[in-house]
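Once you've had a glance at the structure underneath, I'll fire off some questions.
Below, a portion of the complex is reproduced, with chain positions unchanged.
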Amino acid sequence: MNITLEQAEKIIAGAKQKAVELNTKMNIAIVDAGTNILAFARMDGALLGAADISIRKAKTACLFQKNTGVLGTLSQPGGPLYHIEHSNGGLITFPGGIPIRNNEDIVIGAIGVSGSSVDNDHAVAEAGIEALLVRDKLLKQE
Amino acid sequence: MNITLEQAEKIIAGAKQKAVELNTKMNIAIVDAGTNILAFARMDGALLGAADISIRKAKTACLFQKNTGVLGTLSQPGGPLYHIEHSNGGLITFPGGIPIRNNEDIVIGAIGVSGSSVDNDHAVAEAGIEALLVRDKLLKQE
């Protein structure tokens, strides 16, 4: 079960809209259930270094089926997953990555957002997923 | 001088349309003038392995301001750029990557396409750039 490109494009559109509302410039990445890159967009003027971070956030969220920020609380000094970031070619464990689930709660992909504060990054990722859900709900009602 | 996300999205839309016409499923990557990834789309069912290739084609075309296929003719055994593929973290030198130039002939980015025969890959990349030029020309006439 994998996210489609059409779904990914809806998510990116929703995320971009939220980024504009927040007056930020974001990198937005979508990976499929196998953590392979599916879609990506860097808004004009967004930080270059945040492109790779957004992709790694999406991969991290998909690899562990968790919001990246949750992993980050577990990987602190003294925590149970200290330095988990060294695995899988380099993880990013601060907020901005969120798994995308279908109606049966199966992870079908993930979004990663980077370019502003981690709170903004997370809010934009959430808005992206919300845009997909709202749209899917509307379609079902028709 | 850099390509914008809006321009990149027009290019991807044009490339996707051509890919559908050719009955192919493509990975399409756009990099900016600094060879940094700007936009990416993998059409549903496109080869997973071609995602990375499309990105490398775009980077290669931008790094050397040449169609990737041209480099490939120079990198053969006995050729002047033999094994240039080992540089820059790994180049791809068969067709499908094309630099994107502005009206002053300055390279502002590049497109890389992968997923079918190299002839189809190149045709889809060309169609993407064409879509931008046609649209920009129309806009100027208005």
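Should a chain be cited, it is by its letter among A and B, assigned in written order, with residues numbered from 1 in that chain.
Throughout what follows, a contact is a pair of C-beta atoms (placed from the backbone, for glycine too) under 8 Å apart; a residue touches a chain by one contact, two chains touch by 3 or more.
Since this is a predicted model, take the numbers as computed values, not measurements.
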item	value
Complete-assembly copy number [criterion: all chains share one sequence; 2 shown]	4
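Operating definition for what follows: only the chains that are shown with their structure count from here on.
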item	value
Rounded Å distance between chain A and chain B, as computed from the means of their C-alpha atoms	26
Chain A residues within the chain B interface of the complex	4-6, 8-9, 34, 36-44, 48, 51
